[in-house]
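Heads up, one of the protein chains got dropped from this complex, but the rest are sitting where they should.
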Amino acid sequence: MTEEQTTITMEKDELLGAVSDFHSQGYRLAQICCTALGDTIEINYSFDKEYRFKNLRLSIRPDEEIQSISIIYWSAFTYENEMSELFGVKIRNIVVDYKGHFYRTAVATPFVAPEPDAGNATEKE
Amino acid sequence: MSQRNVIPFGPQHPVLPEPIHLDLVTEDETVIEAIPSIGFVHRGLEKLVEKKDYQDFVYVAERICGICSFMHGMTYCQAVEEIMEIAVPERALYLRTVWAELSRIHSHLMWLGLAADAFGFESLFMNCWRLREGILDIIEATTGGRVIFGSCKIGGVRRDIDDETMKGIVEKLGTIGAEIGRTTDVFLNDYSVQHRLKGIGVLSGEEAHALGTVGPVLRASGVAMDARKIDYAAYRNLKFEPVVEKAGDCHARCRVRVREIFQSVDLIGQAARKMPGGEIFVKVTGAPNGEFFSRVEQPRGEVIYYVKANGTKNLQRFRVRTPTFANLPAMVKMLEGASIADVPNIILTIDPCISCVER
Partner (left out) sequence: MSFLSMTRNIAENLFKGPSTRRYPKEKREYGLKSRGMIGIDIEACIFCGLCSRRCPTGALTVRKDQKEWEIDRLRCVFCGYCVEVCPKKCLAMANHYSPCVTERAAAVHLERQALRDAADAPAEGKE
């Protein structure tokens, strides 16, 4: 193991509280990412302080709406726009909401959409 | 008093090697707001992982970026190795370190060139790229490729560098290093360079931290954060301190990168002296099951790879947070209040690698 990584699971309503805790302790927002696992979407909020890596984990249903953390960490807007465009996660109150224009995608929410027929990378010509 | 205009900047612009678009809301010559938009070259590699064998995917991971390709491959390998609890041979770790530092040198030289180009110093630009060629020759001689190394694999590395060659590399770096020193002196001391970069795009330490900035941009604002201190690869055995500058302006970011070139030369020297013998890889069988966030300090900053596997040959999720993606908010903040003429310089000093962002 090169480093300890702690993951804390939490509920949707605890999100803002937990994130502001990290913020007040001086953590840096390292990344946000989400994973589509069939009928749930798992979202990881990672924070780092002096090389200590902590992870907040949230599992939601695809149709659930979550709060944006960009009011606490302004820079979260890029990640949140990415999540909403590639995975279709509904996020409320992003400070800079691109409303689907951050990336230019041919299909909406390509990372959860069923495989389109054309245009996939491994296909021959 | 004055009227607001929106100036579109990019995706095609002389200073941008790669496509990013910015809407610059300006008042006279001053930028009030900058709104970035990306997605011109998005490749969806994160999705491709569901179709590729996890061992073959190293090659795809390497091609996320054409500059820090080796470090992408290495970060990916580290993530999988961590999940599968593979003990990578020491020698392989040292070789990875050497190649990673070579990438850093060539990346920073390339960046210095591009930066010189952005403020209109053509001859300096060419000089940097000429020097970079020397580093690329070393890379080609040891790995077979100039920018795509293809040398990392899960469980170790594919190629070895024999001791004779290693000595040659250190010697060659000594001579190239002296030449680099003469060129970087221009960046550090020249009047016109300073005139163009000093006091431009200032980002304070608190701001940089709050914006989740990484890499040289963060270190130029006085925050000593260098992911190499996490002690991956052979860094735990090497002596180095993160390069920190206080000013937080474009010139400070330039100085950080200049100093990091020499730090890398030194690290390669240390690694060459301490390199143990032995195997360069272990055989890997089975499939990973678990998850890990792997972090590596790339030339542009800390990259985070999230790998989640469920015991099959195909990974469940592969996610890359590239340093440029983390630096975009900082870039937006720096642009606010800047003059139009400084916009290219400010964008360039975060060392934007848009193809990384659009993995």
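Should a chain be cited, it is by its letter among A and B, assigned in written order, with residues numbered from 1 in that chain.
As a working rule, a contact is a pair of C-beta atoms (placed from the backbone, for glycine too) under 8 Å apart; a residue touches a chain by one contact, two chains touch by 3 or more.
Source: prediction; values computed, not measured.
S.K.: Per the definition of touch given earlier, which of B:71, B:84, B:124 or B:220 contacts the omitted chain?
M.R.: Per the contact definition at the top, the residue touching the missing chain is B:124.
S.K.: Who touches the missing chain here, B:29, B:50, B:140 or B:171?
M.R.: The one listed residue touching the chain not shown is B:140.
S.K.: Suppose we count only contacts with the excluded chain; which residues of subunit B make the list?
M.R.: 52-53, 56, 59-60, 63, 123-124, 127, 130, 133, 137, 140-145, 148, 150, 158-159, 182-183, 185-186, 189-192, 194
We adopt the following convention: only the chains that are shown with their structure count from here on.
S.K.: Provide the C-alpha centroid distance between subunit A and subunit B, rounded to the nearest whole angstrom.
M.R.: The mean C-alpha positions of subunit A and subunit B differ by 23 Å.
S.K.: Write out the stretch or stretches of subunit A touching subunit B in their complex.
M.R.: The touching residues are 1-3, 5, 26, 28-31, 33, 35-37, 44, 46, 51, 53, 55, 73-78, 96, 98, 101-105, 110-111, 121-122.
S.K.: Could you list, by residue number, the parts of subunit B that touch subunit A in their complex?
M.R.: 35, 37-40, 42-48, 51-52, 78, 82, 209-213, 225, 227, 229-232, 292-293, 295, 302, 304, 306, 308, 316-317, 319, 321, 325-326, 328-330
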